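Complex shown without one protein chain; remaining protein chains in place.
For chain A:
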Amino acid sequence: MSVELDVFVGNTTIMDEEVYQFWLDGYTVNDAVKVRMEGGVLEECEASAEVLRSDTMDQYRTFQMCERLLHSPAKLANQLLFQIPPHRQAMLIERYYTFDGVFVREVLGKKLSKGTKKDLDDVSAKTGVTLKSCRRQFDNFKRVFKVVEELKGPLVENIRQHFLLSDKLARDYAAIVFFANNRFETGKKKLHYLTFQDFAFCAGQLIIVHCNHSRVLMRPALIGKEFLQDLKELKILITDKDLLDQHKSLVCTALRGKTKAFNEMEANFKNLSRGLVNIAAKLTNTKDVRDFFIDLVEKFIEPCRSDKWTAGDMRLYLTHYTNSAHILDTFKHQVVWDRYMGVIKSCILKMYHD
């Protein structure tokens, strides 16, 4: 005797959140049943493995049928096929679009193309996330990317409205899209210590502050056309010898006695300043944008770290470094400088950890 057909349909679609998570994580029915059995549901309800299996199959089928709708979450609210209470709908969507930190770290900044998708099995092997789950997450990134690519208006808001996601998740997606669009290099060994949240924060800084003024929202506004020349102008800070010295003495005066690392700061000032300003200048070249993070780490964070700066030192240094530029009377690009340094400062502070 074998069960040929086994179906359970409710007027209000019922879903088990636990099983949903198994499904999202790409477990097969058998694996899910195994895990559930170990979880002890059986003892609770005196059910047999058969019952558990049938239930799991049912739920999996329901999720599969829902998946099509989840691809355009707005449809979920006004489709007629499944009667799902609104708070459940929100849960379904949020969970479907939630991704694994480890996974996203691997594909961050990569082109969301077929080629990348083909390499997902490597990613799966490396991260321990099932291939099925990897594909879903990758397709989610791609789907969001495709939709917002064509839209005008603020990036985060667009994502939130189109995919009905929570604010936090929408921001994360904005970051992912932003990275994918600009193809930031994140895979280098030197960057491995950075988590997705570090990058997401930086992306947020880059987007929020600058994109409000920019038409091309998917690119960091630092590259915005009206900004290009201005950023180049900053170079005067390192090319003009007087200005550089003046800047250094101002910063050193302010810092003296306030930090243990003062000697190192003084010794390294010119190098560090050169590094930061060069990054700004480099941003004008679209191709070099992708090296933004690696430059930041190589030219600034690593030297500081080898000098054993504390996070407090870093903050102090950057504050004075930024503010002192205002006192330089021959330096005319205060607005651009503030804007640039504002972003860079918060990025560095976020990235400055082990």
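To be clear about the criterion, a contact is a pair of C-beta atoms (placed from the backbone, for glycine too) under 8 Å apart; a residue touches a chain by one contact, two chains touch by 3 or more; residues count from 1.
The rule is simple: contacts and distances are computed from a predicted model.
Only one chain is not pictured, and the protein name UniProt records for it, out of "C2 domain-containing protein 5", "Transmembrane and coiled-coil domain-containing protein 6 isoform X6", "3-methyl-2-oxobutanoate dehydrogenase (2-methylpropanoyl-transferring)" or "TECT1 protein", is "C2 domain-containing protein 5".
Across A:Arg88, A:His162 or A:Lys232, the residue that sits in touch with the chain not pictured is A:Arg88.
Note that of A:Leu52, A:Leu70, A:Leu164 or A:Ala261, the residue touching the chain absent from this view is A:Leu52.
Residues of chain A in touch with the missing chain: 1-14, 16, 44-48, 50-52, 54-55, 57-58, 61-62, 64-65, 74-75, 77-83, 85-88.
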